[in-house]
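The complex appears here minus one protein chain, its other protein chains still in place.
Each chain carries a letter (A, B and C) given by its place in the written order, and its residues are counted from 1.
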Amino acid sequence: MAGILEFAPAIVLLPFLSFLIALGAGRYMPKGGALAGIGATAGSFALSVATFFAVSGGQNYNQTIYTWAEGLDAVNLTFGLLIDPLSAMMLVIVTLVAFLVHVFSLGYMNDEGETGLPRYYAGLGLFTASMLGFVVADNLLMAFMFFELVGLCSYLLIGFHFRQDGPPSAAKKAFLVTRFGDYFFLIGVVAVFATFGSAAFAGPDAFPVLAEEALHGEHSVNTFLGMGEQAWFTVVGLLVLGGVVGKSAQFPLHTWLPDAMEGPTPVSALIHAATMVAAGVYLVARMYGFYVLTPTTLAIIALIGGFTALFAATMGVVKKEIKQVLAYSTISQYGYMMLGLGAGGYVAATFHLMTHAFFKALLFLGAGSVIIAMHHNEDMWDMGGLKDKMPVTYYAFLSGSLALAGIVPFAGFWSKDEVLYETLIHGLGGSPILLAAYAMGLLAVFFTGFYTFRMVFLTFHGEPRSGTARDPHGVRWNVKGPLAVLGVLAATAGLVNMVPVEKLFGIKGIDFLHQFLDGSFSSLNAHHYAELMPYSSGYIGGETGTVAIGAAVSLGLALAGAGLAHRLYNVPEPVEHTDKLGGIKTTLYNNYYQDEYQVWIATGIVQPISRALDKFDQGIVDGVVNGLSSVSLFAGGRIKRLQTGVVSNYAALLTLGLTALIIGLGLIGGWFA
Amino acid sequence: MIIEALIAVTFLAALVTFVLPDRYAGKAAFALSLIPVVGSLFMWQQYDASGNALLGGTVAFETDVVWLQLGQYDLHWMVGVDGISMPLIVLTTILTTLAIVSAWTPIAERQSQFFGLMLFMEANLLGVFTALDFFVWFIFWEAVLVPMYFLIGVWGGPRRKYAAIKFFVYTNIASLVMFIGFISLVFGLGDSISSLRLPEIAQALQAGQLGGFAGLSAGALASVAFIAMFFGFAVKVPVAPLHTWLPDAHVEAPTPVSVMLAGVLLKMGTYALLRFNFTMLPETARSFALPIALLAVASVIYGALLALAQQDLKRIVAYSSVSSMGYVILGLIAYTTYGVGGATFQMVAHGLISGLMFMAVGVIYNTTHTRMVTDMSGVADRMPVTAGIFVAGAFGYMGLPLMAGFAAEFFIFKGAFESTVMEAMPLFTGAAMFGIVIVAGYLLFAMQRTLFGPFEFDGDYDVTSAPFHDVAPLAVLLLLTIVLGVSPDIFFTMIQDAVNPILELGGAF
Amino acid sequence: MVPPQYYLVLSAAIFCIGIFGLLTRRNALLFLMSVELMLNAANINLVAFSYYWGNVTGQTFGLFVLALAAAEVAVGIGIILTLYRNFDDVDVMNATTMRW
Partner (left out) sequence: MTPLQTAPEWTAAAPAIILAVTGLALLLIDTIDPDTSSNGLLAGLSTLGSLAAGGVAGWFLTQGTGMESSGGAITLYGDALVIDGMSLFFTLIFTSVAAMVSVASYDYLAGRRYQGEFYSLVMFAATGMTLMAMSNSLATVFVSLELASLPSYALVAFLKKNRGSIEAGLKYFLIGALSSAVFAFGISLVYAVTGTLLLPEIAANLSVSSDLVGVLGLGVLMIAGGFAFKTASVPFHFWAPEAYEGAPAPVSAFLSSASKAAGFAVAFRVFTVAFPLGPVTSLNGGGVDWSLLFAVLAVVTMTLGNFAAATQENVKRMLAYSSIGHAGYALIGLAAITTDGGAANGHVLGASMAHLLVYGFMNTGAFLFIAMVEKWGLGRTFADYNGIASKAPIAATAMTVFMFSLAGLPPFGGFLSKYFLFLSAIESGFWWLAAVGAVNSALSLFYYSRVVKAMWIEEPSEPLEIGSQPVGLYVAVIFAAVGTVLLLPGFRPVIETAQTVAAALF
């Protein structure tokens, strides 16, 4: 496998190629360019797997491949590839999901006779390429650039059905909200350059390393606005975090994500599982070496994560559409990842990133399959009893749901549990903020269990509640295939990192992911981060005890939620029990009026201001200009009145003028002395 | 002699086009305008300058002959090219050609005059960007107004007369003020210069030859001259609050003219600011850093917010030009490689992208005969290609990476952030950068309303996809934008080479 | 002999009388006469100071002035004649078709 990493660029370029093909020749090709996309993503996937093994074999790769802007006596801006365990893992996830989504799209788009397929597959290709470019980026600027391209692609794909009213608006919202986050991110990028003169993630002048040295006083950096290193790094960290919050749909910039369901379901799968939303969390993991230096930032990340996890989960409880529930579950799950990162659980968060990618992709594709069956009706209250009609979908979906709810031994359990565990011990280690975040995360587990199984029961169990549900539209291999693959993964992916088992039964060496992620550059591996971490650990009744308690509690809560759902909804004729919540339900249903206030900011504040400014511009600024001209013309009109046309007046004025001059000059010249 | 040849050929082309019958004028003008394009590309390929033309760098294609005697001063016919002007020359020739093509559809009467004037304007623009003697430069600078006045006044919209005269007089006043400021500066140099060649003046100023004049101390004179010149150029740029001629001119002007106006004419202002204020009086500029930075931020945010309030697509783009040019000012005052270089790069980038946007609006207008956001929706349904390019252009305008706009803006932001002219530059930079959010706001809103959604159009024209020769220029511009975005070094290297000497200036007097 | 200042005073007086007449008369001919008066005020100075300075320049020039005055009157009368033909009057206030 030597030198396989030399081919890494191809991983990015293949999907880009498929984009060009689909865009240029798509309409002349069978399946509207789908095949090109499938082939490309398959190729990328193969390469990624190869890369993955090469990396796990201890190889790493950090190479500048293109100088974007060369600074004459100023820094160069470059593109490069950084292949280490983290990026290698992410490559596999992204390419796999992308590949499956392409296949699934054959069923979801082609078979459904959608128009504009070349545009669709071009979008998918560019989307995948941008995300892969982001994953392998070796410096913050390159990361930002592909980050933005990801945003563009989400805009194009969410707004795919541009002839309707909803999708364009949703696309606009998605781009605008994330753009707001990226605004801070861009400042962060600029600030990083200004501070360290470099934005590389790894290598000799990696900015996390420089920052570390600066804090130890071994290396001097420019800070601005008269701040000290620590304060300034915190500011920079928070600025970059802005982009993360936007893309990963964390509170308060999460509002775009539910609307993004307007996009075709496979796109939702891609966005939620592997690309756009993952990008934010991945970025934090990527530059974790910088974040661990600033406790304040970590604490804020943890808080945002914990809060978002709970907050989104509660909203998921009352939604009608299946995709809406999934959307909020996504927000909530990414909250867990943020919580993990903020709590110093670098591996845990990455782990959850991976497992989530699998089961969330699975759930969305499953939902997609259901939607096909339901003739594009997404309302769960019109479904029911699909279990027998579409078994493959059902069991795959079930596996995903168990993972999402965090039921042992499905993937979600392991990762979520580790996240919570890390938070707990570091909280016990003397960080009340983390404890609070932990509490929220824990509570969210219950709601997760509840809404997940509410969704399952409403969709698949009970009696069909509509004609379409009685006689659903069948789905073909290209739908079932991806579901099967992901179903297996969702069930088993957790086994790669069974830390609790290791801790409880002392079986060494089954925390493969830990070992894997330690195989990176010295400045990028988990150990290094652990050393830098500002937290200390505390335990209740020893480490094993804590592990056991933590696991038990979270599992218990998950089961409790699931059980409640079973009680309420796993009946032939379920009713909207959530109505009992009354006012709370409306609040939840309207997402705590988050959209309302953001729309209000746009239409209630910004627009009036701009209108007022427009008036001001037309009236005052331009008024002055026009005023000047009219004043001069008016003056002209007056002045010319001197010319009365009567020659005697002329003589008189002439004499007066002369006299005036005589007097004036005489006074100056002193003639009358 | 190639510069003379270039300008002369363009003038000739203008004359030829004037006398041609209207039928052939458009095609002929296109064919003729290819000559300057080739010429400029050839110049670019032969380009061998290094350093800044005003600060003793080697100048490409230089000619320098005494033209006439004026008191103690020789006026020279001096032209030449350096890394700052070369990209702008290429931009001018290419954009003119594309604008001419995009004029085939909308310009229905007096074509020979129209296209003749376009070429006449191009010739003068080339003069502006190549002249290195003040009076030669100033002649071209003023001469540009004349064709523009006719282009707006004859072929413009309903309020064209108002817009034309407003543009004409406003910018003329500005030039006069600038003239007085600069000339007082020249006389402040006393006998240390024997001609009005810009390099000589700039170097004399660097050598600290500036003395008092007309009762002003050297320092005061420098400040007064700086303010006068800044005012003069700021109107052209335009910097808020001196921008109000721009929206009127843009809205009334026919599309190809808007393209030239936004694409090249605005750059005259920033080019002159760089050449005169920021190269000749760097110390003064630094001492005015705060007000200038304030103006820059004001232009960016104010222009963007105004664009947000507009319903007319052209007005939107017009105001967003004000916003984008604000970035240029910010970059110039930064006095860093990336700041000033990025500002210069933004001149080209914005030239391409704003040209693209105006053309796209024009292509839609050609079939719908309206530019009001409220009058149409779902146009993408009928004009998919145009809409696609429109979207691409819009994202370019929003600063999408790998398109020229992002490169320029990122350079500027980077340069401005790390600038040392002021403690608070990072704050100003951050404030200005918020423009990238607002620009996304109004462009996305505009696109959602006009291009997307179910097709509705209240107007008795049938909206069909545009002819090839309407779309082709758009495609070319888009391509150029992407190429420049993927590898900005195409121009950025030579720009930095010409810009860096400015940064080293002490410029004490 | 009479001190020259007196002549100055005299001429100035006549000049002012001329101006006064010119401002108060509406009749073109009287206007013309007032001008004559002013010219002759100049002549008085010229002659007087020619004597004072003891050179004939002034007197010679005085003659010139007289001659030119005559020529002026000739042209003037012509114009006033046509004025009369066109406006049926020699009132200078009537001819006001052009103004502002």
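Going forward, contacts are C-beta pairs under 8 Å (C-beta built on N, C-alpha and C of every residue); 3 or more make two chains touch, one makes a residue touch a chain.
These numbers come from a predicted model, not from an experiment.
Q: Given the contact rule set out at the top, which of the displayed chains would the hidden chain touch in the full complex?
A: Checking the complete complex, the chain left out touches A, B, C.
Q: Touching the absent chain in the whole complex: find that residue among A:Gly228, A:Gly474, A:Gly627 or A:Gly645.
A: Of the listed residues, the one touching the omitted chain is A:Gly645.
Q: Touching the absent chain in the whole complex: find that residue among B:Met78, B:Leu91, B:Leu145 or B:Ala285.
A: Of all options in B:Met78, B:Leu91, B:Leu145 or B:Ala285, contact with the hidden chain holds for B:Leu145.
Q: In the full complex, which bits of subunit B touch the chain not displayed? Write them out.
A: That gives, for subunit B, the contact residues 67-72, 135, 138-140, 142-143, 145-146, 149-150, 153-154, 160-161, 164-165, 168-169, 172-173, 176-177, 179-180, 183-184, 187, 213-215.
Q: Residues of subunit C in contact with the chain that isn't shown?
A: Residues 4, 8, 11, 15, 18, 22, 28, 31-32, 35, 38-39, 41-46, 48-50, 52-53, 55, 57-58, 60-61, 64-65, 68, 71-72, 75-76, 78-80, 82-83, 85-87, 92, 95-99 of subunit C touch the chain that is not shown.
Q: Where does subunit A touch the missing chain, residue by residue?
A: 629, 632-633, 635-637, 639-640, 642-643, 645, 647, 650-651, 653-654, 656-658, 661-662, 664-666, 668-673
The definition used in the following text is that only the chains that are shown with their structure count from here on.
Q: Could you put a whole-Å number on the gap between the CA centroids of subunit A and subunit C?
A: 97
Q: Centroid of subunit B to centroid of subunit C, CA atoms only: how many Å?
A: Here the centre of subunit C sits 64 Å away from the centre of subunit B.
Q: For subunit A, jot down the residues that touch at least 2 other chains.
A: none
Q: Could you tell me which residues belong to subunit B and also touch two or more other chains?
A: As it turns out, subunit B has no residue touching two or more other chains.
Q: Within their complex, state which residues of subunit A touch subunit B.
A: 67-74, 141, 144-146, 148-149, 152, 159, 162-165, 167-169, 172, 175-176, 179-180, 183, 186-187, 190-191, 193-194, 222, 224-226, 602, 606-607, 609-611, 613-614, 617, 621-622, 625, 629
Q: Applying the document's contact rule, which stretches of subunit A touch subunit C when the two form their complex?
A: The touching residues are 640-641, 643-648, 651-652, 655.
Q: If you look only at subunit C, which of its residues touch subunit A in the complex?
A: So the residues of subunit C touching subunit A come out as 19, 22-23, 26, 92-93, 95-100.
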